[in-house]
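Data block below; observations after.
Every protein chain except one is present and positioned as in the full complex.
Which chain is which? They are A and B, in the order written, and residues in each are numbered from 1.
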Amino acid sequence: MLEIVRSVPIDYFVYLCTALFAIGVLGVLTRRNAIVVLMCVELMLNAVNLLLAAFSTYLSDAQGQIMVFFIMVVAAAEAAVGLGILVMIYRNTKSTDISLLDNLKW
Amino acid sequence: MQTLIPLIPFLPLIGFAVNGLFGPRMSKGVSGWIGSGSVLLSFVLSILAFMEVSATHSPIRSEVYHFMSVGNLHISFGFLVDALSSWMMLIVTGIGFLIHVYSIGYMHDDAGFSRFFAYLNLFIFSMLLLIMGDNFVMLFFGWEGVGLCSYLLIGFWFTNRDYNLAANKAFIMNRIGDLGLLLGMFLIFKTFGSLQYEEVFARLAESQVETGVITSICLLLFVGAIGKSAQIPLFTWLPDAMAGPTPVSALIHAATMVTAGIYLVARCNGLFSLSHEALQVVAVVGMATSVLAALIGLQQNDIKKVLAYSTVSQLGLMFVSLGMGAYASAMFHVTTHAFFKALLFLGAGSVIHAMGGEQDIRNMGGLRKHLPITFWVFLIGTFAISGVPLLSGFFSKDEILAHTFDHGGVIWWALASFSSLLTATYMGRLFFLTFFGSFRGTHEQAHHLHESPPSMTIPLVALAVLSVVGGLINLPHIFHTGSTQWLAHWLSGTGINHQPVVPLTEVHLSASSEWMLMGFASVVALVVLAFTYASYSKPSNVPVPDEQLKGAARVLAYKFYVDELYNALFVRPTEALSKTLHYYVDVWAIDGVVDGVGRGFQTLGATFRRLQNGNIEYYLIGMVAGGIGLLLTYFL
Partner (left out) sequence: MSLYLILIPILGALALLLFRPNQANAWALGISLAVQVGTLFLLSGFNPNGGLQFGLDTPWMASVGLRFHLEVDGITLLLLLLTNLLTPLILFSSFNRRFESESRYYGLVLLMQGALNGVFLAWDGLLFYIFYELALIPIYFICAIWGGADRIRVTLKFFIYTFIGSLFMLVAMLYVYLKTPAPHSFQWEDLVAVQLTNAEAWWVALGFFLAFAVKMPVFPFHTWQPDTYTTSPTGGTMLLSAIMLKMGIYGVIRWMIPLAPESMHTWMPVFVGLAVTGVVYASLIAVKQTDLKRLIAYSSIAHVGLIAAGVLVWNKMGVQGGILQMLNHGINVLGLFFAVDILERRLGSRSLFDMGGIAKSAPVFAALFMIILLGSLAVPLTNGFPGEFLLLLGVWQYNPWVGALAGLTIIFGAVYLLRAFGLAMFGLPNSQTERFQDVHTGEYVVLGIVAALVLLLGFFPQLILGLTDSSVDRILGAVQF
């Protein structure tokens, strides 16, 4: 297993993760649907997770994988809270369009 | 005796406290006698102190407590009774007592009776602090204290706004002088390292101080004297001060307080003698004031105003004497002037009392029949001040004239003689207009005319006697009576530094020239009085209203327009400046800048708040752009 993973150059993982992260960022920035935005956030988190796992394997250091678990837990909690907020927003505005949420200004 | 000394000023202070606190609940008799009695006791103690000084030939010192110490400045609340202060104490308490007694009659119907006595007692207290203090700070206590009492008493009838303004004017003008005195004290402290008379005068003798410094000290002290003794340019408050009740004018604005300036210079004669320039200034200011005030006095018609200008003029003459270095002669004139000017003011008070408050001599006339006692004492006062031979004023004024002739020269003597000639003129005019001719007042007033009660006439008679015989205390040495120049010798008694308190100043004139001067002065006085009798005892020669006067007489009647000048030069510019500073500088400029800073930040905030448009994507773009920017700066 280790060898299989190590047979892929680390660069490839870095490119893949960067691409996934960038897709996530672009998604967050461009999409208006709150659910999609949340998904994109998850995508960014998982891009980082993947990278952590990859480096953990390459460096034979378990710490990276421990971090992955932490992030997954946090991401789950964040998704729960985020979706909860989303439900509330939907109840109030009958929409999941985040551009309607501009009450925070001044 | 030493332990009793503090009682001399503090007895009147107790009188003040009693009258001030319980006055309204006491009967008028009790108030009056507490007021007068406390001063009488002070007078008795002053006599005892005087006798002790006279017996031991050394000053009495008495420190009540230590007032304050800061660094090398040590000020005691202490008294020094030497030849000079013991003499002044006699004048202040003696004449003060007579005037207190007079006031019992004069103020009898006044609602503020006990308040009046409280103020008078406070005045005596302050005046005694002034002359008895053993350092400059004590002098300053008294100096400002008498100014305060003067303020309170000028504005005694406080429902009259004009009186109040006159009181303010007196206090403020005095304060200008006080500032000079204060700065003079600072310079003394810097130069001599102390404010105690003893140390200052001792160090003055032993150390060489630059003449420039001494002159500065003297001139600053003299600024104080100018304010207190109503000399040019600060003389205009004194005539206005006549708004106060007449006993106040007699006590404060004639006999005692206004002579504080003379006392100050006489006390510091050691300093002044070292500075020829300072003495010169003193003499010039005194002479100018003396002539100017006498000229104004010629055209005044308010009985008290004439006397007020006369006081200013006489004070000027005393300063001339001081400027000639004849300190003792000035003190002699202070003494006799206290007698006859108190007498004149109290006599005027008696007239005003009889006339029901009328003060304009154009509405008087022929009063000698109705007020015989007042007439006779006023006659004595007028003759004394005019220099009729053998009355007190004759001797004191003659001495000053002799000194001006001796030390100043003919011009000084001529000017001083001119001033005395004017004195005789306006006094004769006042006297004959008031007491001769026919009565010009209203019918009601004529009906009301009466001689004053004994509480008023007895002090008048006492003062009249003093005005007659007062000259005996300092007969000129040409009289060969064995006790000539008694006062001058007394004042040259041993002071605190084993030096004479007030050094003797001899007149170096031959006996014949002195007789000549004396004779000339007598003749002038008598001729002028006769002339005024001839012109003013006639009913036809009553002064016209001021508006109808022409030329010089009009200028005199309007007092050389000095008040108007000061108004235009100082009062109105200050008021205008006050408003300008308030509205334009303070509110508009300075506060405008402060508020402007506040508004500037508000504007900034209003500008930047547009960045916070509430759009989440917008914020996110900002965040990502920032992150990329950071990465770029890191990698590049």
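Keep this in mind: contacts are C-beta pairs under 8 Å (C-beta built on N, C-alpha and C of every residue); 3 or more make two chains touch, one makes a residue touch a chain.
Since this is a predicted model, take the numbers as computed values, not measurements.
Across the complete structure, the visible chains that the omitted chain touches are B.
Here the missing chain is touched by one residue of B:52, B:82, B:134 or B:178, and it is B:178. Of the listed residues B:140, B:222, B:272 or B:339, the one in contact with the hidden chain in the full complex is B:140.
Across the entire complex, the residue among B:14, B:148, B:458 or B:542 in touch with the chain not shown is B:148.
Listed here are the chain B residues that touch the chain not shown: 20, 24, 65-71, 73, 137, 140-141, 143-145, 148, 151, 155, 158-161, 164-165, 167-168, 171-172, 175-176, 178-179, 182-183, 186-187, 189-190, 574-575, 577-579, 581-582, 585-587, 590-591, 594-595, 598.
The rule is simple: only the chains that are shown with their structure count from here on.
Between the CA-based centres of chain A and chain B the separation comes to 96 Å, rounded to the whole angstrom. Contacts from chain B toward chain A in the complex involve residues 609, 612-617, 620-621, 624.
Contacts from chain A toward chain B in the complex involve residues 25, 28-30, 32, 98-99, 101-106.
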